[in-house]
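Only a single protein chain was left out; the remaining protein chains are all shown in position.
Take a look at subunit A:
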Amino acid sequence: MTKVGILFSGQGAQVPGMGKDFYEKIPVFAETIDQASEICGFDLTECFGSSEMLKQTKYVQPALCAFSYGVFKALKNAAPDLNVVGGIGLSLGEYPALIASSMLDFETGMKLVSKRAEFMQEDCDRHQSSMAAILKPDVELVEKICAEISTDEKPVSIANYNSPKQVVIGGDDEAVKKASEKLSEEGKMRVVELNVNGAFHTPLFRTSSQRLGEVLKAVSFKDPEFVIESNTDKIPFTKENAAEILQRQVMSPTHFAACVEKMIKDCEIETFIEIGPGETLSKFVRQIDRNVGRASVETLEKMQKFSL
């Protein structure tokens, strides 16, 4: 049976109107969302439809986590024989991935994501930060230029190693601007400013990391039902290492490309299914390995058409 890996989207994938089709037609999805609304203390269906709410980290993260887990459950219902052997979540996506793999129970996971979102929102509000995508990067040169410009006060560093064709740098506004100029002028690389809340996965989120660490002390994890590869350390999450890795995750770079390569090799994944919204991760996968299968089930229509 085809060995499947599930991809869980990160922040940035949200789009107003997401989940409406599933909510109306798929009871198991609707139940998941309603439960999440109760746990989080705000109406997630309202959030799914509101471009204003979807711009704010504190709402987006719980919304995407519940959406992804709801779609995962819907997928398992629609295709009960699906042979899921692994999963990768990009940043925030690691939470629904851990929930899907039964390492975290849903309620604890949603509470954790709500806290994480709240802490990260506060760090976003505290420091003027930004991010920029570097296309067809010379990674070593990007690292070198960032290191030259970065200071403790005004850091800039690679935040996301997404694919061979794209890395994202993030940090203090001014430092990112300086690095961007140098990368395009001296490095001849194309730099695209990103419209984001804040420079996640950089040292600017040290406070979030510390506060999240306190909350994580009280959380217990279980053995995984399928392997979840950590973005941060490029090793599988275990019940022993999960809390410590998740604490560091918010201020450490993500290594999506390396995780995909490793999972194809170690878990012999034949097809990746992206939960969505959007198809960003599938595009990265194609840039990483053209031979592995890709499918996306971000809308009900696509899920109904889905077959391996």
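One rule holds for everything that comes next: a residue touches a chain if its C-beta (ideal position, glycine included) is under 8 Å from a C-beta of that chain, and two chains touch if they have at least 3 such contacts; residues count from 1.
The rule is simple: contacts and distances are computed from a predicted model.
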Can you pick, from "Stage V sporulation protein AC", "Spore germination protein (Amino acid permease)", "Sulfur compound chelating protein SoxZ" or "Acyl carrier protein", the UniProt name of the chain not shown? "Acyl carrier protein"
Filtering A:Ala30, A:Ala78, A:Ala133 or A:Ala258 for touch with the omitted chain leaves A:Ala133
Thinking of the whole complex, not just what is shown, which of A:Lys3, A:Lys76, A:Lys111 or A:Lys165 touches the missing chain? A:Lys165
Given the full complex, what residues of subunit A touch the hidden partner chain? 133, 135-136, 165-166, 190, 192, 278-280, 282-283, 286
